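All protein chains but one are shown at their positions in the complex.
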Amino acid sequence: MNALYLIAIGLGTAFLLGLLNEQRRDLAYTLTLGALTMMSAISASWLVVFVATGAGAVDIFTAGTRPPFAINLRMGLTEATLTLLINLTGLFAAIHMGEVLLAKGRRAMAVLLIAIMALCGIVLTRDIFNLFVFFELIVIATGGLVLLSDDEHAVSAGFKYLIVSQFISILLLIGIIFGYHATGTLNIDGMAAIGAGGFALAFFLIFIAIVAELKPFPANGWALDIYESAHPGFSAVFSAATGSAALFALDKILAIGGPAWYPVATAIGIVTFVGANLLALPQTNDRRLLGYSSIAQTGLILTVIGQQDILGNQYLFIAGGLLFAHAVAKAGLFWLSDFVAQRELTAWASLKERPLLVFAFVTFAAMLSGLPPFPGFYAKWELVHALAAADRLALLGWILFGALVEAGYLFRWFGYLIKRESDEKVACTAPQVIPVAAAVLAGWALGFVWGDLSGRSNLLLVLPLLFALGFLLIEWAPAWAKNLLAIGGLSFYLLQTWQDYDPLRLIFLVIFTLGGAIIFLASFHAHGRRIGFYPSAMLMFAGLVLLIQATDSFGFFAAWELLTVGSYFLILRGKESEPHALSYIVFSLGGAFLILTAFALANAVSPAPTFEIAALATLAQPVAPWVFLLLALGFMTKTAAIGLHIWLPGAHAEAETDVSPMVSGILLKAGLYGLFVLLMSMGRQSLYGVDLVNMLLWIGALTALLGNLMAIFQEDAKRLLAYSSIGQMGYALFGLALMNHLGWLMALMFVINHYVYKSMLFLSVGGVAKRTGTRAMYRMGGLITLMPLSFIATLIGIIAMSGVPPLSGFGGRWIFYNAIMDAETRLPMVLIFLSGPIAFLYLFRLIHTIFLGQLKDEHRRIKEAPASIVLPQMIYVAILMGVALFPGLILRRVDAYISQFLPDGALNWDGLTITSQYGWWNPVAIMIVVACIFLLIFGWLLFVNRKAQKVKQFNIVFSAERPYRPETTHFAWNFFAPYKKAMGFLVQPFVTRFWGAVTDLLHTAGDLGRRLYNGNGQIYAFHFLAFVVVVFAFKAGL
Amino acid sequence: MSHLLPWLTALLCFTMVVAALVAIRGKSTPIAILAAGLVSLVASVLFLILASPDVAMTEAAIGSGLTTFLFFFVLGRVRRGDHG
Amino acid sequence: MAYLAMATGFLLILIGFYGALTNRNLLRMIVAFTIADTGVNIVIVAIGYMRGRTAPILDSTVSAAAAVQRIIDPVPQALVLTAIVIGLGVTALMLAYAYKLYEKKRTLDIARFTELKG
Amino acid sequence: MDFDWMKIPYAFLTVFIVVNYGFLMGALIQKIGARAGRRHGIPIWQYYLDVIKNYGLRSSITHGVMFYLGPVFRLSGGVGLLLFMPVIYGSYMFSNFSFAGDLILALYFVFFGTLGMALGAGESGHPHAAIGVTRGLQQVSMAELPFAMAVFSVALQYQTLSMTDIVAAQQGGLANWTLFTNPIAVAAAMLAFLGSMMRPPFDVFIAPQEIPIGPPTEYHSSYLALMQTNRAIFPVAKIVIYMNLFFGGAGSWPELFVKVFFLYLFSAFVGVCFPRFRVEQSVRFFLVWGVPLGILSIMVV
Partner (left out) sequence: MVKRLIALALLAVFGAVFATLLLGYTPDSELNLTARYYAERTAAELGAANIVTAIVVTYRGLDTLGEVTVLFLAAAIVGLVLANSRPGQARERAPVGELLTTGTRFLVPMILLLGVYVFVNGHLTPGGGFQGGAIIASAVLLMLLANPLRHFSHNLIAAIESLAGLFYVTLGLAGLFLAGGFLDNRILPLGNLGELISAGAIPVIYSLIGLKVGAEFSSMLASLAETEEL
């Protein structure tokens, strides 16, 4: 079909509508939909042809005359794709707006048709004046479509838009005519052949006019008003279709200007991206926020357009990926906003009753944030790599910063959706649902296509991910069935793949899979369907196993993002977890961006299509230390090293009973795994004379100390454990950074031990919290008799954790001491020495205030935690005992494996005694000796004191009184008050304040920026003119 | 005749500028509208001088004619509150 | 002559812009835009003007063969035709909007329509 | 070194000697303290009487399993600590079970009894028990720090974690003692020593003569007897660590008795001279004085 039919059908149908009787609205509507469908079909057929045959672009002449003497159009792959996007957006917008279109009659439908037609025209035309005409059509059509809204402010928004459009079109016209005068043609290709050198000023006017159609920050107040007040069905068009068409127009125009103008486009783009995202932060109106986000995304794509000189043949892949991700997601979100009655972001909570709509939101938010497996992810990957390769690091930094801010507000919004309360009922009608569903489908399909085009592994073909996504399809099943499937899947994966890995990876793999399976046992306690839990959890596990599987940087990063997202959803399920989940995802994504940058930098110096992780070892100065630093920082956000830790306590504490052990016992290990890989491949690096590994050593030690110190002041049992995790991760980091054989062994031992006892403790405490209905330890007490099994688990856990012989924790300490004997830096040890006894404090607090002391009246009737929660704890007790007695079972192989990297200082595993060059340790002997002594004395006591009977609770000597209130008699609150007096200065929330200040700063910046937009259309005109002047000055100064 | 054209042009241009200033800065809206119409009308004469009869016709019919009427239609509707 | 016309055109554009930026009355803003539009049209036509040539219409005085030497550039004129019509369309639209805005608030002051902001 | 059945009777013998020595020395020190305060003091066999009396008392109460096990943990900790160390240098007979682990084992096993005791006392439900435990833990966490650093320093100095090897390195005269080869470490360790001996000024958590606070609050009869037994063994065992690390160890029992006595006396002596610290005061004290010394000792070794 000739591409001209796109225009002819659109126009013809619009004219035809005028012939119909005003009363025949159904017919008119049917015609409209038919026309849009046909237009979509035409675009689709072209797309199919181009994809199938790989044919080049086709020129379409009008008036039977060749260009430049007549207007010509061009239909190529890009044009076909874009027009398809535009037409489909139009079609679904028409479906979405069905009601209002029918109400307003044929005129409204004609306007919509013409708008879509004109957008296609913008994409197709190769004539610059023709472009102007189509743009004017868009302006006027927009002015009309804005009015379809029932928001009474839409009129003023439309007027503001018209005011600025007038300025724009005048500048454009002047530019065009002087361009014509200089080149003697109006044909874009003809102008491009001559180049803009001779009419730079005129080209500037053309350029700036087209740029203005992209609503660049800060000259975009009018656009925001439209987004806010227009009908969401149209806003989708305005965002997705108009934005795409205008971007393509700019791309065409830049062919005239040539590379000299790329920096200008880049500068405008990046300022827009960052600025609009910052301003979006303080928004509370959903549609306005979407508007800001649209503008930001457009800015990002504009940046990409400005960077086309370095993107090579990846240009379309990147720009397209970003564009489609943005267009589909934004259209989807706008359509979705129609389900929500109020315009506050928090009102979206009403959607949470509808899992499918939540899924749609998740899809869109993930697309916008550039998360896998959506096109934006692949595009972001390639873009960052290209920028790093071209050494445009500042730009790279700003892009990632903006993306982080964007992810921040999107996920904050998602938090509102899931966590806030709403009384509104969501009514779904077919016209509302169809477009959203289409956008969701399109999003996933695009993800598949982009994965396919990426030349890397298509994430949507990766089995673990598919398995996780498969849980979406069986959400209707009862929780226990899904749980069985999850356990089966994890175990099966382990069985299938365990031979493929070296001992180190195998340990991590076992923890990720088998460890996960054990924790899933606890999930049997949940009833109902537990919607959302299994896809999230399995997404995280998919990410984890893919992380182990990954051999190249892409696979690694993709896995990293998957596990981050999965765990975010998991964490968000907690009752009060909204802010914590948010800070988790923001920190995690920030860390992920650092990792991405590091990989990009690494790939830049050793160019290869895929960058093997192992090739990190081959990096040399001056890049290597930077890569090391970025990767280390990225991984340390996951292990919650001090300074980057503030997300962890809330996230782990507020999570559900069986989620806490997953995110603490398992997820943290992903960061450690990364650090292992990093140190194994890169070794020592120094930057400006600072030994980075040494820095890690200090950070590890500080983390251990401060994590533990903060843990002792917690009143909340799960928070205590969470802070303890921070400290423990500090230990492990410290061990790794020792960079000697035993240090690594110790870190690995921590990996195992921490998984076991932290999972166990979280389950135990979770079970208690479930029964008592509180996590505040001072409100518990005396539960030992009621929950003996939980008590035993906790007891074993804290003995193991504190490192007291004979349990497995001691092995870790022993290796630690042997390891530091070899270390070159001694000062950080001091911190570690201090943190050891401090751990003792909080562990005692944990067990004492929960299980010992005075039982509260309201707890007298509670029962042991559910069997499903206790069972894994008992498994852990068994594991701990096993590891305590025979650490060699696991460690021996790892010891040998580590010797490949650090041959000195391996342990000797002869017999039952483990020998290092400094000392020795015989776990079995210790166990036997201790047991014998203990039993002997115990027997003696039983003998002399055999008739002891248990007395009642208050049968104690208490200042010659018998206390009668357990609350006053249970010493638990502010347990370590003196310590706070003495050491409290160390736990001032400096870090929290720092990040709080950063956030405040961003918000303040956003708020100040918002004041620019005072709502006065005339002021917006000032903005635009000032913007032109600034860009002019920028270009002149370039 | 032809040597008069530049002077005529200058006169027309001057008229347009003055009329435009009146349209912009004048107190009364109706006079502003009329002044704008005048600018348009003079412009169409200028177009004739610049050998563009098609444009001249269009400008006269549309720019100065229809547009001015449209303005007056609306002005007539909103006159009472016009204090801005 | 063309210079003079063009300068006038530019001046009209600037005057129009100034008016649009400083008049708070909606109608006066629209008036200012029409002046700027007229200015643009003059600039475009002036660009195409060539001294000593005639309008691009073939008739008894200008034969098809001599046209190349006799007529001025027709393209800008064609463009101006389009621009004028588009200008009218936009003006009409803005007027309708102004009416609608007035209907809502009984004022034409642009500074009063600032509910949407931030 | 490895296990050997003969070690079992030897272990009993070691325990027997240390228990008796502990009782006598404790009473002696007590008496010295009393005399210094112009009081008559207790008879030298007083502790025997106390223990026998308490073992003889029949109690019929318990607060629960952990309560019951607390003293058992406590005494196991003391005995275990003693037996995991080579008590007499060069003696196979009194090296006991030190084949099971090195210095690190001893250091960490110190906490075994403490932990069990704390848990047992906790189950009694007596708030003062918990208060005592927390005070003790808080103080000891900081007090142990200089000691840990001193140990590290000594281990670095001798490049071993074996206590026997450390003692061996100190043989051959007074000048070879760590006390003189690494005085800073010893100074740091001795500060820690004061803090961990439950004597004034660092005894706020035990405070026996005031209203009964501290872990033993609820314990009585045979429970208390077990703990009293431990009071005889544990300080000696602990001092043995110090002696081995810093004071040349002991080649024979008399040498051990003398060295332990003087070390114990040292703590008692300091205790008599200073008033008691509150917990946060002692924490600060160790932070300000002990820790820098410890750091210094690590840095200069």
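As written, the chains take the letters A, B, C and D, and residue 1 is the first residue of each chain.
The rule is simple: a contact is a pair of C-beta atoms (placed from the backbone, for glycine too) under 8 Å apart; a residue touches a chain by one contact, two chains touch by 3 or more.
What you see is a predicted model; the values in this text were computed from it and never measured.
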Contacts of the hidden chain among displayed chains: A, B, C
Sole contact to the chain not displayed, among A:T62, A:Q342, A:T774 or A:T1004: A:T62
Touching the absent chain when the full complex is considered, from C:L26, C:I86 or C:L116: C:I86
Which residue of A:I114, A:A366, A:L706 or A:L738 touches the chain not shown here: A:I114
Omitted-chain contact residue, chosen from A:V123, A:I174 or A:A241: A:I174
Identified contact with the non-displayed chain, of A:A14, A:A240 or A:L1012: A:A14
Touch list for chain B against the chain that is not drawn: 53-54, 56-58, 61-62, 65-66, 69-70, 73-74, 76-78, 80-81
Interface with the unshown chain - residue positions in chain A: 2, 4, 7-8, 11-12, 14-19, 21-22, 60-65, 68-71, 104, 107-108, 110-111, 114, 118, 121, 125, 127, 129-130, 133-134, 136-137, 140-141, 143-144, 147, 155, 174, 178, 181, 184-186, 201-202, 204-205, 1022, 1025-1026, 1028-1029, 1032
In chain C, positions touching the absent partner: 2-3, 6-7, 10, 13-14, 17-18, 21-22, 47, 49-51, 55-59, 64, 67-68, 71, 73-75, 77-79, 81-82, 84-86, 88-90, 92-93, 95-97, 99-100, 102-103, 106
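Going forward, only the chains that are shown with their structure count from here on.
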Selected pair, greater C-beta contact count between A-C and A-D: A-D
Inter-centroid spacing, chain B versus chain A (mean Cα positions, whole Å): 59
Centre-to-centre distance between chain C and chain A (centres being mean Cα positions), rounded to whole Å: 50
Centroid distance [mean C-alpha coordinates] between chain D and chain B, Å: 106
Where chain C touches two or more other chains, by residue: 24, 26, 37, 98, 110
In the complex, chain D residues that touch chain A: 3, 55, 58-66, 68-69, 71-73, 75-76, 79-80, 83-84, 97, 99-105, 108-109, 111-112, 115, 118-119, 122-128, 130-131, 133-135, 137-138, 140-142, 144-145, 148-149, 152, 155-156, 159-162, 211-212, 217-218, 221-223, 225-226, 278-281, 283-284, 287, 291, 294-295, 298-299
Residues on chain A engaged by chain D in the complex (per definition of touch): 782, 784-785, 795, 798-799, 802-805, 810, 813-814, 817-818, 820-821, 826-827, 829-830, 833-834, 836-838, 840-841, 844-845, 847-848, 852-854, 913, 916, 918-922, 925-926, 929-930, 933-934, 937-938, 941, 944-945, 947-951, 953-959, 969-972, 975-976, 978-979, 981-983
Complex contact set, residues of chain C against chain B: 1-2, 4-5, 7-8, 11-12, 15-16, 18-19, 22-28, 30-32, 34-35, 37-38, 41-42, 45-46, 48-49, 53-55, 57, 72, 77, 80-81, 84-85, 87-88, 91-92, 95-96, 98-99, 102, 106-110
